[in-house]
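Removed: one protein chain of the complex. Kept in place: all other protein chains.
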Amino acid sequence: MLNKNIVSFLGCDAEYDEARVVLFGAPFDSTTSFRPGTRFAGPAIRGDSWGLETYSPYQDRDLTDCHIFDSGDLELAIGDSEKVLAVIEERAETILKDDKLPFLIGGEHLVTLGSIRAAARKYPDLHIIHLDAHTDLREDYLGVRLSHACVIRRCWEILGNGRIHQFGIRSGEKDEFEWAKSGHTSLHPFDLEGLEETVESLKGKPVYFTLDLDVLDPSVFPGTGTPEPGGIDYMTLQRAVIAVCQNVCLVGCDVNELCPPYDASGVSTAVACKIIREMLLAIGR
Amino acid sequence: MLNKNIVSFLGCDAEYDEARVVLFGAPFDSTTSFRPGTRFAGPAIRGDSWGLETYSPYQDRDLTDCHIFDSGDLELAIGDSEKVLAVIEERAETILKDDKLPFLIGGEHLVTLGSIRAAARKYPDLHIIHLDAHTDLREDYLGVRLSHACVIRRCWEILGNGRIHQFGIRSGEKDEFEWAKSGHTSLHPFDLEGLEETVESLKGKPVYFTLDLDVLDPSVFPGTGTPEPGGIDYMTLQRAVIAVCQNVCLVGCDVNELCPPYDASGVSTAVACKIIREMLLAIGR
Amino acid sequence: MLNKNIVSFLGCDAEYDEARVVLFGAPFDSTTSFRPGTRFAGPAIRGDSWGLETYSPYQDRDLTDCHIFDSGDLELAIGDSEKVLAVIEERAETILKDDKLPFLIGGEHLVTLGSIRAAARKYPDLHIIHLDAHTDLREDYLGVRLSHACVIRRCWEILGNGRIHQFGIRSGEKDEFEWAKSGHTSLHPFDLEGLEETVESLKGKPVYFTLDLDVLDPSVFPGTGTPEPGGIDYMTLQRAVIAVCQNVCLVGCDVNELCPPYDASGVSTAVACKIIREMLLAIGR
Amino acid sequence: MLNKNIVSFLGCDAEYDEARVVLFGAPFDSTTSFRPGTRFAGPAIRGDSWGLETYSPYQDRDLTDCHIFDSGDLELAIGDSEKVLAVIEERAETILKDDKLPFLIGGEHLVTLGSIRAAARKYPDLHIIHLDAHTDLREDYLGVRLSHACVIRRCWEILGNGRIHQFGIRSGEKDEFEWAKSGHTSLHPFDLEGLEETVESLKGKPVYFTLDLDVLDPSVFPGTGTPEPGGIDYMTLQRAVIAVCQNVCLVGCDVNELCPPYDASGVSTAVACKIIREMLLAIGR
Amino acid sequence: MLNKNIVSFLGCDAEYDEARVVLFGAPFDSTTSFRPGTRFAGPAIRGDSWGLETYSPYQDRDLTDCHIFDSGDLELAIGDSEKVLAVIEERAETILKDDKLPFLIGGEHLVTLGSIRAAARKYPDLHIIHLDAHTDLREDYLGVRLSHACVIRRCWEILGNGRIHQFGIRSGEKDEFEWAKSGHTSLHPFDLEGLEETVESLKGKPVYFTLDLDVLDPSVFPGTGTPEPGGIDYMTLQRAVIAVCQNVCLVGCDVNELCPPYDASGVSTAVACKIIREMLLAIGR
Partner (left out) sequence: MLNKNIVSFLGCDAEYDEARVVLFGAPFDSTTSFRPGTRFAGPAIRGDSWGLETYSPYQDRDLTDCHIFDSGDLELAIGDSEKVLAVIEERAETILKDDKLPFLIGGEHLVTLGSIRAAARKYPDLHIIHLDAHTDLREDYLGVRLSHACVIRRCWEILGNGRIHQFGIRSGEKDEFEWAKSGHTSLHPFDLEGLEETVESLKGKPVYFTLDLDVLDPSVFPGTGTPEPGGIDYMTLQRAVIAVCQNVCLVGCDVNELCPPYDASGVSTAVACKIIREMLLAIGR
């Protein structure tokens, strides 16, 4: 008797009941303003994750000792953002209701809004740690309010002032930077300076971590829709995600904006895989 | 005194007033179900058109003798299909009102609906000649009605039975084929057999011509979102578009579904350029 | 309660017990003489198959009406051909023992030998229909006898003269052609002429069908290790595989030599997917 | 004692003295009007030729029975066309003086002029058979007379009316077609119709054969600087080159316009290799 | 009444009369010694610039507050370097005569010579700041004096000793380094050390800034003809170009050697766009 073909992220073979973390993918990129294709990130990450090892010498831990369930990619209505967000929200809610951590793999950054809606309902005092090259704080983009360029603004509408902590930001409209600085978010431009203090200050509070991989320099992560030169290097990001995942009270997270059609060499996918592994290991502590 | 940088399709340098044909691009692909990227078709086609000659030895005619205006690509609200269709419809209406022929360059196939809405208002007895690999006749795609997989169904809702003539179709759901056969459209599967008769039968009636370039075999046209093996070859298509554009009373047309990110060698763009040239020359007769 | 991420070829969602056909992949390319990478064919084919429809207008049949089980890719010992062949043989034997049809997705052509070993044991009077650009009849390749360049010679050692029917062959050493002609195999050079007669003559006999996709012209199927210009077109192959799968007593088959790293546009994968769909539908009759 | 690393086209390992045919490459593309890169054709062709066999089942002949010397690529002064042509001319002259056949591998089409200068000096009654998508008959290109778009016009200046036989031509300016038709060249548009008669009529006269590979359809040969849809298929070209090389009194030839940077899949290089093999075998008869 | 399709670099929509800076492109690469293709840089940069924002958080300035005119790419005689340089020189002269700053986008590095000829005529005491991986100081390259490998030597012939300040240089012939050191140029190898002092020392003097983007490490900027490992990182370059453009009396500049055919991921184009934006903003101060 043969088995069906189950495809999971490297080492994530727990049963749902025993899992502490649940992976799910949101193959959506309909509002991407420049180069689309992030919808293909989930399968690319699952497939190439097997080029990694389950063991991390950085953390001296092994995925085989963690309990992670990979529920695969959602089936999403390409072309209708509201419907898509509802499906993501529902999945995140299911996972949160079972007291597990929803770990969302995008897709474009708009998908974060679905998870935030669910997480904010369960944790009204939710904070967000946001790593990104872009502010994502527009009121609308050519009249479209549900856009990856507006996602953090939409999150702010749910959470309010002082709850969103942005790092690595190096691109946006002048208005967005000014709006942020006028007390709406805590925006740390260019790099991750101040992250340690933020992590320290959030101890005990529920935190959602959203990682737009374009916070990395395009030399490290070319395969993304809107590459923005001047970003951080890989080890800086790895140290940061371990610090966040290990030291805050994490209630949900996502990793987004890998765009496989622009990753001919596969190194961006390798970066995404390794960052996810380190996050999973750090969460598991 | 230097000039601004005007970028047009090869040889399309008429002033608007004197033009008979007006090109406009719709860089939209938000509902693409498989591989997105057709939004980049307009600039790719304009840029590579200069690798062609203005003269066609097939028709012994030259673009420099035609009167064509290229108004560039529309600015579209990526992520909101209804808004996008409204902008396309408005542009097509403007052109039609000035008694010129709107020639739309997609983008995904959904953009056709904008032009058809405008054309059907002016010509209530409009017929459509539709070349495509796919039926595009779904009622909805995962609940989304404004999808490139449903565009001809949406057109049928405007025009009704007996007005849509489909050729080259080789992919679709069983239901779509049966719906077509039950009198809703005139569906010619696999190749262009019957096109000549259709053209003959439509003499004197206003015709809109929509060309999904994936009607071509993927060997000829690899750079498209949903390549479907078993299509027609280049010369068959060229002869067909000349026949249509020359022999019917054409009131509008579009060429869509070139997806430059999947056209590494550039040959699909070259095919799109040459087909557009031949169409422009044949319209000009 | 969420489900694990099961990834199958389009529409192949039967339970094993009820299945008539069982897909399995052999991600192996260690003996590839020119450009390796066929090991990635299985996941590529499963992933891109969803760009197709389950329904075929050519055969007016639907995969949802067939009973096919996809057991995924085998785990193979890259670098040790004998071990790899043993694993393939064992899988084929399991499927044959359960009176199902093993449908193998390569990998390089050497994987066929594993299936043939199993099939020939169950059906000692086995015949092979072999479509390929290459003879694959070498005694050895640089001293290596288990090579994709020798696989049909190895099959002949099991089956003997008159059992192997080769079509489309247009490349090989002079010795190979002469060895074939001297009564060892029935070699039809260049195209598929004579296939119909061969199918007719094999009625009632157990037949294994091995399809090296490089029998296609490289314009149709660029993504393969050793592209050989001058091959057949897509529709010729589609008609042939339907004829074979429908009209002989098929006991096993394989489709091999898709090499995704050389398929930048994805059209070769699309061709592989559609041919497999048509084969599955024809077998199901 | 180890040997130096000699790299030749497949099976071309004769000593110079015993050779009947001498290959040499001209890695030049400085006047390419659209997409440069043909300078890399020589090494690409030599490298990938080893994916072929030395034996041709079409001609039942083997390169190991021919006597061909490969002298590698010339060192050329990129950026100075006149200097480059002088070096090519000198090499062709050396080979012709030794009563061998110069077989030039381009590079862009302008390189042909170097060989023609040498051949016309030795054979004042020289004829040219020219297969190409483009006329190449301009007087100048943006003021540049030594351009790949003018090469056949330059040859005509040497040879005069009635000596140049063009086939497959499907692109050019109106003026070029008219200039050709007014008695300057014998231009056969679109395909190879009439080639057989031309070959017959040239019996006994010295013929130079220049093959611009873009005469092929871009589906067959995408990797070229100026792909022009509507070309001939591979087998038509193969039959033609065998007919020419076997049946005329060939005194020199070239194969040009393979542009490896636009040949991601490698199939264009495979086509170039196989055509060269068939030419070499046919010349050897 | 519709508008023609004007394509400019992001935010550069001033009228010519009001402009302080004038962009123009020189699509030329005929003397490129290794991998050609820089001719496509202009359109690539204009197209992808729209993936950036007009606002720079580094300088807290916005392109919408500057006055920049983009005159598009020149039409150049591919294959004739002297003619090409004359056209560039004429354009630069026109702009200088109108007391505007000519900002040239290459193309290969040879194009700089055209601008320098014009600038040196207006400013006989001109200095050059030159960032590059290569010395570009050869007397000739295979006998060709107008080559991208000789461009700074040609500039020296105009300006003489002590006027050229080279930074980041890490490749060249031994003779070139020695020639530089013997008082001809001020050569700073490997990185930008000393740039600040040079900028300081040139206060009040007219300066032309020529930026060969291959001064960057190939990890940051892979898409160039001759990638040379060991270069500087993005932020180091950004800080340097701001310092130069803000603090010297800049009379002209160029950015060259982006080669789009080798920039599959698009990140090199993104780097070029952002550096140009920062230069334009710094000039505008």
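Here are some notes:
Here the chain labels run A, B, C, D and E in written order, and each chain numbers its own residues starting at 1.
Throughout what follows, contacts are C-beta pairs under 8 Å (C-beta built on N, C-alpha and C of every residue); 3 or more make two chains touch, one makes a residue touch a chain.
Since we're looking at a predicted model, the values are computed, not measured.
Put simply, the missing chain touches A, C, D, E once the whole complex is considered. Touch with the chain omitted from the figure is made, among D:94, D:201 or D:247, by D:94. Contact between subunit D and the unshown chain involves residues 1-8, 16-17, 22, 24, 43, 46-47, 69-73, 94-95. Although one chain is not drawn, its touching partners on subunit C can still be listed: residues 29-33, 35-37, 39, 75-81, 83, 141-144, 146-147, 261-262. Summarising the interface, subunit A meets the missing chain with residues 50-55, 57-58, 60, 62, 217, 219-220, 233-235, 238, 264-267, 270-271, 274.
Basically, only the chains that are shown with their structure count from here on.
Matching CA atoms, the turn from subunit B to subunit E amounts to 180°, rounded to the nearest 5. Under half of the residue numbers at the subunit B-subunit C interface are used by both copies of the sequence. Chain centres here are Cα averages; for subunit C and subunit D they lie 38 Å apart. Centre-to-centre spacing of subunit C and subunit E amounts to 55 Å, using the average Cα coordinate of each chain. Among the residues of subunit A, those in touch with two or more other chains are 33, 35, 262.
Arrangement of the chains shown, judged by which pairs touch: an irregular graph that fits none of the line, ring, star or complete shapes. Here the touching chains pair up as A-B, A-C, A-E, B-C, B-D, B-E, C-D, D-E.
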